[in-house]
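Following this message is one structure expressed as structure tokens.
Omission of a single protein chain aside, the complex is shown with its protein chains in their original locations.
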Amino acid sequence: MNYPIWDVGGLGAGLVVAIIAIIHVLISHVAVGGGAFLVVAEIWSRRQPDGQRVRDWLHTFATFFLVYTTVLGATTGVGIWFSVQLASAEAISLLIHQFVFAWAIEWVFFLSELTVLYLYYYGFKRNTPRMQTFLAGAYFVIAWGSLVVINGILTFMLTPGAWTIENKDIAAGFFNPGYFPALLIRTVTMFLLAGLAGFLVASRIRDEEFKGRIIQFCVKWVIPGAILVPGLGYWYFTTLPASTVTILAGGTVGVVGGTLSALTRMAILAGVAGTSLVLGTLVFAAYPKTVNTIAAISMLLVAQLGIMGAEFFREMGRKPYVIHGVLYSNGLWVKDAKDPARLNGPYLEKAKWHGGVASGTLAHGEQVFRLQCASCHTRDGYRSVVYRTRNWTAGFGSRWLGTMHDMGVMPPFQGDALDKAALVAYVLSLRGETVDPRDLLPDRQATAQGDDLDPDGSGQALPGLEVAGAEVGR
Amino acid sequence: MQAREGEMADHMHTVPEEALKELPPAHKALGKLGRALLARFPVWPIVDFLRNKKVPEHRHAAWYMMGGLALFFFAIQVFTGILLMVYYRPAEPWQSVQRIVMEVPYGNLMRSIHHWSANLMILTLFLHMFSAYFMKAYRAPREGTWLVGLALLGLCMAFGFSGYLLPWDDLSFFATNVGLTEMEKAPGLGPWLASLLRGGPAVTTDTIGRFYVLHVVVLPLAVLGLIGMHLLFVQIQGMSEPDSFAALPACQKKHKKFFFDYFASEIPVWLAAFALLVALSAIWPRALEAEADPFGAAPLGIKPEWYFLAQYQALKLFPGKLEYAGMALMGIVPLLCALVPFFDRAVPSDRRGTWIERAGVALLVGFVVLTVWGWIS
Partner (left out) sequence: MRLALAMAGVLAAATASGAGLPMPSPDPLGYPVPPILLQALSYFTLTLHFLAMNLTVGSVVIYLWLTITRKQYDDRLARYLRDLLPLSTSYLITFGIPPLLFVQVLYGQMFYSSSILLGFPWILVIPLVVFLYGAFYYQKLVKNPEHPGVLLLSVLAAMALLSVGFFFVNNITLSVSPEKWMGLYAKSPGGQNLNMDDPTLFARWLLILAPGFTVAGVAILFRGVMMLKWGLTEEGRHNHRIAVNAAVLGMLLEAVAGIWILSAMPDDLRSHVTSAGLAKLLLGLGTAMASVGLVLVFLGRYKASWAYPLMASLAFFLALAPLVALRDVVRIEQLRPHFSLENVPVHAQWCMAGLFAVFLVAGLVFLLALHMMVVPKLIAGRRAELRESA
């Protein structure tokens, strides 16, 4: 409620973050694993009888690697940051204020990584073999160092561990329970992805015998990761908070019920992606000459789908928080939500950015929607509110808002009965039903279920607006 | 004993030397098994045939994969379809689908995969058709392949239409109703066909029976038969070469052996397709809406599935009496597609060829624009 909402139509700000992040995760892991690939390939190429040809290929790989990791990797990394500012300013503000120096250290790694990569690439034909191997090695260590840093901040969001807003214990927050399993998963994944990137670059080689050798070299990078990642995923899972496990094991709420819990789906996706990678790579190993660009891209697509699934379920497991147990997805602090007077009082009085709408109107409802719902839901696009409320009746909505927090995936509603009524009326208006919010107030609703609602809803205008209105009158 | 073996050997075919070379050595278990199987089932001419089949290598070769991909999705459809049939009861459609979704282990997953695979199959079929069109693969002597392919696309859309009703939820009921109402308006066979499909004047559970039989018996048999024909034609006539490739001198033409080289490069694509199916089904499982209430209000924004949207949107462009013109258009476009091979004279510098290309671009653009328009409106 501190910040305005970036109200992006049917897409939703969260999806913008996700789209940028999915590209970034793939490329950034290639960027780290590719460093190790360069080191090993440097040494390997010098042991080959036709070393010069291998080195020419390695130069092609390095060009591809340099261009893609800098143009798409570094920029989408900044892009995640930009989009998170728009989607969840409150959360990025907290992370930055807590971890500013971790980020600054990360930046030292970026700067060094970039510079070393340039020295490697531009010196490819002029540096001594030892220097090239050293530079590639330095690049890998530094790039992995940047992963070591950012991993602390990323895992903090889902498992803040012993960190609290009061103790601000940075070590506890950084080396949180999810830190080491996540680091290991990412490390293994990046080797896998480096091998897949190798397939792609190797698929362009015309000489079949030579192509076969390079493919065989890349195969060894893929297989261990494809086998290990699903197992490591289980280890990561055991570090998750209990509430997250409940959400993941309990099936999706609302839209799709049934036997297909998120946990099952996650496991199946991880298994299928891992198995497909192993099988595809075995085919590559058996028939290395047949590897073409489409087949190589297909394998990258499989990896991308696996990553997409992992990120999707990590996000799902964080519901309803953006920082677990600290900050709800819509910017409500858990510490504030614990104060009933603050939580259940009239919302517009506390909220900013409502633009002074008259209370008890549809415009009031729209502001509540924006400030409390729109961080995750769109009106009728991605995570559509219209679809989710398709079975709502006017009376049901207010009651549901009162209890939605108990389901585990929604934050508590902030505001009084009038705020709820305004929101329900607004949501109903989205599907073309006209309801006056005041008619939805419990005292006007001659239903027995209205008893549990906050009876305060006399519908008086907000004090500040009264003053403005008086001035207009004069 | 020995005599008997010798006697048997007389009846058995001799395995040619070339086929033996590919097998593991004779003293190993696999080698023995292979020799024994080959002697009893003389399939090496088929293997040989597939090995000798050549796939042209050129810039547009990626499009050759669409047909195989569609076949892959069809196989998934058969597999998941059979599993769904185990629990589906046409007498209590919605309840049985609800049971699949809520109780049957992995039922929800299988249903979601069936749903997504259907969509991806039709998508790849469209891509297959358009790529064959623009590579002019329909030209003589491949008119038959083209016609059978068009029929297959039509049957698969019928698959989609008939399968959509089976869950008997709000969405499927009203969408089917809209579709059949449109069909009824068509002059001539329209009313008769609609009534035949519905089994009466309105969509009821009787309609389910008809759609069910269509979906699980009639269409699968027809599609399997046509796929067999389609593949047979392709094997007999070989892969079509686009003009740019055919014009190359023989020494510059590069080919790939179908078996196992080309086939091996298709496997990763199928694996990716499978991973995509699972990802889509895991992240966006197919929802089951409330049970259909024929007397209730239609839910807002009822639309047919995306592959009927273009036609649906086109019909909307012809209001009132003009609707017949729209209907006629619906009939004429497939007919023209079917006639294309007989119009194209296969002369490279022919102006007819250019016109066919332009018409194809117009059709493709029109289809995409109408679909997107229908989707957002």
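Quick notes on this structure:
Order of writing sets the chain letters: A and B. Residues in each chain are counted from 1.
The definition used in the following text is that a residue touches a chain if its C-beta (ideal position, glycine included) is under 8 Å from a C-beta of that chain, and two chains touch if they have at least 3 such contacts.
What you see is a predicted model; the values in this text were computed from it and never measured.
Though it is not drawn, the left-out chain touches A in the full complex.
Touching the chain that is not shown, out of A:V40, A:L58 or A:L94: A:L94 (per the contact rule at the top).
Which of A:V71, A:A162 or A:A286 touches the hidden chain is settled by the complete complex: it is A:V71.
Considering the complete assembly, chain A touches the hidden chain via residues 2-9, 13, 16, 20, 63, 67, 70-72, 74-76, 78-79, 81-83, 85-86, 89, 92-94, 96-98, 100-105, 107-112, 114-116, 118-119, 122-123, 125-127, 131, 135, 138, 165, 168, 170, 333, 352-353, 355-356, 370, 464, 467-468, 471-472, 474.
Note that in this section only the chains that are shown with their structure count from here on.
Interface residues of chain A, counted against chain B in their complex, comprise 252, 255-260, 264-266, 268-269, 272-273, 276, 279-280, 283-284, 286-287, 289-292, 294-296, 298-299, 301-302, 305-306, 308-309, 312, 390-391, 431-432. Residues 62, 65, 101-109, 112, 256, 260-262, 264-265, 267-269, 271-272, 274-276, 278-279, 281-283, 285-287, 290, 299-300 of chain B touch chain A in their complex.
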